[in-house]
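For this depiction, one protein chain was excluded, whereas all remaining protein chains were kept in their positions.
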Amino acid sequence: MRRSLRLLGKTGNTVLGLSCALAVLLPILWIVSAAVRPNSDITAFPPTLIPRELTFENFIEVFERLPFARLYGNTLAFAGIATAVSLTLDTLAGYALARLPFRGSNVILGMIVVLLMLPFQVTLVPLYELMQKLDLVGTLPGLILPRITSAFGIFFMRQFFLSLPADLEDAGRIDGASEWRIFRSLMLPLSRPALLTLGLFHFQAYWNDLIWPLIMSNRLENATLPAGLAMFAGQATIEYSLTMAGSLLALTPLVVVFLLVQRTFVQSIATTGGK
Amino acid sequence: MATSQGAKGEPVLVLGWQRKRCHPRRLSPKTSRLRASLLFLSPALLALAIFSVWPMIRALYLSFTEYNIIRPPRWTGLDNYRQMIADSQLHNAVVNTLVYAAVGTVGVVVMSMGLAAILNTKFPLRSLVRTAVFLPYITSLSIVAIAWSFLLNPEIGLLSHWLNEVGFGTGQGVLRSPQLAMPAVIAVGIWKNLGFYTVIYLAGLQSIPRELYEAASVDGAGPIRRFFKLTVPLLNNQTLLVAVMATITNVQVFDQVYVMTQGGPFFKTDTIVNLIYRSGFTKLDFGYASAISWLLVAILGVLAAVQMIYFRRRAVRY
Partner (left out) sequence: MKLSTTPRIAAAICVGALALTSVAACSASPTEDPGQQTDGPVKLEYMSFFTGSDQPVVEALVAEFNASQDEVEVEFLPTPGDVIDQKIMQSIAGGDAPDIVSVDSMDLAKYVEAGAVQAIDDYYSDPANETAALTTAAVGGGSYDAVHYGAPISFFTAMLLWNKGLFEAAGLDAPPTTWEEFDQMAPKLTVDENGDGVPEQYAIALGAKETLAMYQPLLWNAGGGLVSLDGKTATLTDPGTIDAITFWADQVVNKKVSPAGMTGADADALFLSGKAAMEMIGPWAAPAAVDAGIDLGVAEPFTGPSERVTLAGATQFCVPTGVEESHRLAAYKFFAWWNAHDTQAKWAVGAGFPPNRTDVEASEISDNPYPALFGAPSVMSTARVYMAGVHNGSLVTEEAWVPALERILNQDGEIEEILAEANQTAQSLLDN
């Protein structure tokens, strides 16, 4: 009796889980489908998920219309460098706020929480002005600089470092290790999962970032993938098949990265969300 | 940067500087910690000051001016703020944003908690489902919003077509309906972030000591009762994190509104950030756009503070 109940529960969960997954995946499946069919088949009635007419022309045209290799390179450079630098600065600052508090550090924390809530649209115009003054419009440093640290990242790392046991660093201090050494040799090795989580968070945000690269890049050759894909939306029409084919190409590396880090990712949140 | 790239954790630059300027032995532990703390903080704070705080202050200044970018800002005092008091479009956008934030946040908290509870049990294909649920999080919202608009198109959209086939006609279409457009953009917002929050809850569930459940089982509590009496309160820390993150994201809602409804039909889905965008980038009234931005920051501050206070009283410690 109990066994069959449990089996029922298991089946129920499987069905529930799978239907959730399918519902959630529908738009993504549609993107895949739209990428491999001509525009006329996308708008044809009745709509279908499976293409009536299969074509790979879209991908060829995407490559013809956009310097795709260049865009990949730019996006990788932007998202990669911004993620790496931001992880470094966020970790250092988060660590200081969590483990090396001083009089006034709470005020700094408060300011960071305010910045955490700041919508990017607020600072867009002044930030562009600043980049003009620095003569960085249309350059990779101009794209990256505003992203070299993030209030969210600092906050996130602070929360993580708070959750580590206090006796760890006490042991280090008794041994006479410098603060840097305690951080580098004791704390940093423990924060791999948190770094991975934040890294994925940053990387997907920068990889998909649209508005800032769109504003910052003057030419296609210094644009990123999302900014390049925006070229397929015209004044009166959207080229659905090209947009979706391009989006699929842009999304694939992210999915691969995610699948690679997925397992560690869930574990890592267990350590950061806990406290 | 130099500090972080020392090969074996001995960055020459930092320590060299410390040694030259002072004798470590003579420093009290407190002073040396303060010094380290400031060194650790300064690169990030410097970057934040230049790239966030300065633009924010500049926006504050602009909010007291009339500014179309080309002409130098003209000081108008509190005019923009006075205009805000009388602006019915702004009031509408504030109400819509609060509705979006309330429904969207409660919705995503409930759904991600429920989904995490399901995913925490063992069943066939679980890891597949987990991956699927997380995927939307790494997609670009502006692209998937195009996909959603197409799926929801009442005449030729796939989802509408399927719903129609099984007897749920969407009539004029959800995005064109004054009643359904808002629920639709909320649903897309939930869909996008559900996976991320689910993982946070999943992690929380895995950190709950098993003995607590065993004790409850012995007491004769059923699974549903156990979930509400035990699991939900024990997940308070995660709920705080999810609620705060979701509120911040939701109050800043823009992408899917901009792509799917442009604030329509007749301003029913207009939100604060959408209004900021319209005021600034369409009307070239950056002074007013900046003033609304500061209102938004104030709203966010209040909401976050309320949530912190609420959950601080209910924090879980093992």
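The letters A and B name the chains in turn, as written, and every chain counts its residues from 1.
As a convention for this text, contacts are C-beta pairs under 8 Å (C-beta built on N, C-alpha and C of every residue); 3 or more make two chains touch, one makes a residue touch a chain.
Because the structure is predicted, anything quoted here is derived from the model rather than measured.
The residue from A:Val125, A:Ile144, A:Ala194 or A:Leu225 that touches the chain not shown here is A:Val125.
Within the entire complex, the positions of subunit A that touch the omitted partner chain are 39-40, 43-45, 65, 124-125, 128-129, 132-133, 137, 211, 214-215, 218-220, 230-239. Within the entire complex, the positions of subunit B that touch the omitted partner chain are 61, 68-72, 89, 153-156, 169, 171-173, 176-178, 262, 264-267, 280-284.
Simple rule for what comes next: only the chains that are shown with their structure count from here on.
If you average the CA atoms of subunit A and of subunit B, the two centres end up 13 Å from each other.
Contact residues on subunit B toward subunit A in their complex (touch as defined above): 1, 3-4, 6, 9-11, 14-15, 24, 29, 32-34, 36-38, 40-41, 43-45, 47-48, 50-56, 58-59, 62, 69, 115, 118-119, 121-126, 128-144, 146-148, 150-151, 155-159, 161, 191, 194-195, 199-204, 206-207, 237-238, 241, 248, 251-252, 254-255, 273, 276-277, 280, 286, 290, 293-294, 296-297, 300-301, 304. Residues of subunit A touching subunit B in their complex: 9-11, 13-14, 16-18, 20-22, 24-28, 30-31, 34, 42-49, 85, 88-90, 92-93, 95-97, 100-102, 105, 108, 111-119, 121-123, 125-127, 129-130, 145-146, 148-149, 151, 154, 159, 173, 178-181, 183-185, 200, 204, 208, 210, 226, 229, 238, 240, 243-244, 247, 250-251, 254-255, 258-259, 262, 265-275.
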